[in-house]
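Okay, structure first, notes after.
For this view, one protein chain was removed and the others were kept in their places.
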């Protein structure tokens, strides 16, 4: 249950409500989202809404009927818009093409990639990981702080926005200093402390669905961030694990279609990780774009064969170049504008 | 291993080869596909190809390196084209929109649907099931032969081609008499006798991937049909079962993208069964069409709320009407023509 | 809804009820199970049970609240007992060890195996397939009728009961002539015509759960058989398909535990197919036996390395011999008797 306080509500309103809930033994969480004060109870609590509505300073009481609350259209019907400036707007009819290599490997590698993306297609958001969550302790784990510095250079030299991944809380501050958009990866989606800390930031958060995560749990994770005060959450579907061994993951377009209806948050898709095979990534990107989504994350590398991580799925510049005009036409076909 | 005999090969060629294989204890299967005689061994057999190539009448020897053989691009690189006349061609740049209700329920229901589809959008292929593979013995199992007669009426009255499902071998003859395209449903994909019998027919077969079937098993099922002599197989991805409870199935666009590369057979997608919720079916259909595929199967019903099976996923005529122009634009965007 | 007629019910009772249902437009199915006449409606129908209970000849009306009806403990609480004679009783505290090779390959092979099993462990049920549902058209498909004749010889020579698989309806009569227990394999579980025909037989049916089948669908399949008149259904859990590539399937012990509570039917487990690796099959068999189940299906072969199908999972006679005493102790530990 969400109790929305009006702008004219006072401290007294809050006290009245807090005491009332305390008397009933109901925990309630105060959330401030975009200057709007909310009190949120457990999603299971069903109580006396007529009383709540009668309290002065209460604007409305919303029962979303679901275990996720703040991210739903029941709470806010209109799409959340996240505007980073420079034409990068999520949630208002654009499909933002975010591209770059899986990992920051070297200055030469990121600069070549950024130069290609910016000069040839005017790509506005550069993606690359400095902290890589690798399953093997013996694999390349990313350049860490050195990688972040290289990403800053990309922004300075090419005026691109930077999206980069945070693995866990140990390096969140460092990432938050540099990133324009912070990405919570699929393996970190259940790291609830990380979600809470990201909720205390002002920067937009791309939240990737875990590859074994139900829609319910995915949206609950979004609520974890939002209930800590950050309304700038961008959902990302990046493929679920299936029984099929020949594809890396299975891009769940049915879930993406449903999430668009359930939530007011922007949604982007990551065809690269889902497919895992470069030759088919453009087809899957087409399939994703046709859903009418807010963005795409695509991996490209100047020399895929020698990439230090996920080389099988990185597009060559040539493959990338052939893909963009098709994506552009598809976005138009579904009433969107490809921002690339 | 596939041994391709040349048009000039004689009975003697066949005898020589058969005896040679018999001496080695290798089982070999004679297959005639489009007047081309082939001998096919187990996919695991690796033997003396230089000898085989030297036999007079042998055109070539193909080792596909996979457990499916006849359906692969290693055996035949160019796309298989299946032309049913009247503009219904699979495998040559068209996306055929096949539509109709899940099940034949009554004359009025199929006639109203066919009338709508034909007059408003010139849909050329009508889909509806007369034999329904329902998991409950107490559910509506289809009108059976009566249903087939109604489908014949649709063809007569509206000049549409009919695609309808066969559940198992008991009614294959009846279905084959009426259908222009025979559909093997997802629950029948492992019915190997059914596959073999369909292989002895001349009619095109839409083979639906089982919802728990790997790409390998799916293509082996296609080989089951083809190795019995029928080259007119159309593959159909219709969603796999995942852990997600809010969607009916998960349309596996990654698998579809890969199958396009692995096999020369046409491929169609079924967004209705995958999504299972009418409101999202058009979005998922968009996503499917953007892959550049040979067809779509869409369920529509004059009165979805009262449909006798799968009513949650049937589009109303209004929803269907809104979807078609978007699909048309997407097909154009990916260089295809929507045949609808 | 199940309407149970009393032994004293007459044709008039049936007529009254049938007419009443017809007036309401409710389809109702007459089922005779063990001389008990039942009328079964769709599981969704909820109607005037007080009227139904008032009709003379109606013993009771059962609403199981589930989509499967006849196989539930709500309909019949006490365990179904299936007694084949010779100490082979399912459902009364025994764990029947059924063993043999995957496929009948030759007289020598089945005779050696049967001789070993019977003389060394007094195994009473011999398993082997004559009709093999193989995913590749180029693999060994079984000896068919010749295989059935060899199984008859096993029975004659060793006095063992025979359990063997039916793939589909084309050879059901042949299998039913020979088998003491007919096995419907995992790939045939959705073959509803096959289920219906098996329901018209008197022989016990082992129904294997599909490898991606929910418990609900599994029990609905049991109802398919039972609603055609055969109450002798034995459920079999044999592993579900998961994302894990290193094991063949995943034996679903949680589902088996739940099925024991939901259904009164006997349940057996197949560790061989689930695990798929001979070295671990005994451990998984231990795990299965500890559930307190009615039987185990184990594959063993005189020469696993040269088995014509599923050779990776067949136990050598030595492995089998080491396993039996452990299973025996586990059965005792859980209050069962291993019949081997």
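All chains are identified by letter, namely A, B and C, in their written order; residue positions are counted from 1 within each chain.
The rule is short, and it goes like this: a residue touches a chain if its C-beta (ideal position, glycine included) is under 8 Å from a C-beta of that chain, and two chains touch if they have at least 3 such contacts.
Here the structure is a predicted model, which means the values were calculated and not measured.
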{"item": "Visible chains that the absent chain touches, using the contact criterion stated earlier", "value": "A, B, C"}
{"item": "Of C:14, C:89 or C:257, the residue in touch with the unshown chain", "value": "C:257"}
{"item": "Of C:123, C:274 or C:315, the residue in touch with the unshown chain", "value": "C:274"}
{"item": "Option from C:288, C:307, C:324 or C:339 whose C-beta touches the chain left out", "value": "C:288"}
{"item": "Residue touching the undisplayed chain, where the options are C:123, C:195 or C:215", "value": "C:215"}
{"item": "Of A:60, A:106, A:119 or A:170, the one touching the omitted chain in the full complex", "value": "A:170"}
{"item": "Absent chain, residues of chain A that touch it", "value": "27, 29, 40-43, 67-69, 133-139, 141, 167-170, 187-188, 190-196, 210-212, 216-217, 220-221, 223-224, 227-228, 241"}
{"item": "Residue numbers in chain C that touch the chain omitted from display", "value": "212, 214-216, 239-240, 242-255, 257-258, 260-261, 274-277, 279-280, 283-284, 286-292, 326, 329-330, 332-334"}
{"item": "Residue numbers in chain B that touch the chain omitted from display", "value": "241-243, 245"}
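Convention: only the chains that are shown with their structure count from here on.
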{"item": "Given chain A and chain B, the chains that contact each of them", "value": "C"}
{"item": "Euclidean distance of C-alpha centroids - chain A vs chain B, Å", "value": "38"}
{"item": "Whole-Å gap separating chain A and chain C, where each centre is the average of the chain's CA atoms", "value": "48"}
{"item": "Interface hub residues of chain B, defined as touching at least two other chains", "value": "212, 216"}
